[in-house]
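A single protein chain has been omitted from the complex, and every remaining protein chain is retained in its original position.
Now for chain A:
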Amino acid sequence: MSIISEHGFRLDGRRPAQIRNVNTRLGLNRNAEGSSYLEHGNTKVLCAVYGPYEGKASKRLEDRCAIVCQYSTTTFSGLERKNRPRGDRKSTEMSRLLEKAFESVILTESFPRSQIDIFCEVIQGDGSNLAACVNATSLALADAGIPMKGIASAATCGIVEGNPIVDLTSREETDLLPRVTLATICGRDEVVLVELHNRLHIDHLSVVMEAAKATCADVYECLAVVAQQHLKACAPILGN
């Protein structure tokens, strides 16, 4: 089965530059400062943000706050059952990537000597898991009211025979096609995260990055609407 059919459609009926449906819900978790639930098609992610609070002394930084991320997937999230939800090499790597990305998004200088915990749980994984986690985390941070440079949005893009395809599903990720995960702030030219899987021809790099950037801007539009709607819904509580 080819990734793009002769009529220009992908396996799930999308166009190459079309993202999946984005569904969100904010403020589900009553224990956390901020939380979000986000769906990209069948990829479903829950995110909770705790803090800023006075964290562990070992993690404390004098001039800014420490960001601690944890990426974990439920054992039933993928096609095959996993034995461990977290702690393996791949999820540790994902945690570090999220940590680094959000260290440059959050205005960490505003909370010296404190700690912010970000926990992402992939309930169902159907491709672009890291991108979905970035988007969910952005919304959870917005829900928690933590000052940021802007809402970060991310997208995973691949390239098939010179044509970029965006927001990959797990079926598309299983092929040996090069894929780039890119995260930008407010859909502008500020890149906070970039990751490449498999080998990519240098000529294709600019094409993929261009497509990924455009998709990030599209996703940002979705996230911004959600954040604004949530703020409006909260307005009676806030008193204005």
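Structural remarks
Rule of thumb we're sticking to: contacts are C-beta pairs under 8 Å (C-beta built on N, C-alpha and C of every residue); 3 or more make two chains touch, one makes a residue touch a chain; residues count from 1.
Here, contacts and distances are computed from a predicted model.
Name of the non-displayed chain as stated in its UniProt record, restricted to "Eukaryotic translation initiation factor 3 subunit B", "Methyltransferase type 11 domain-containing protein", "Ribosomal RNA-processing protein 42" or "UBC core domain-containing protein": "Ribosomal RNA-processing protein 42". Only one residue from A:35, A:169, A:184 or A:215 touches the chain missing from this view: A:35.
When the full complex is taken into account, the listed residue touching the unshown chain is A:23, out of A:2, A:23 or A:229. Mapped onto chain A, the footprint of the missing chain covers residues 23, 25, 28-32, 35, 37, 39, 42, 44, 46-48, 50, 68, 70, 72, 74-79, 81, 85-87, 117, 119, 121, 123-126.
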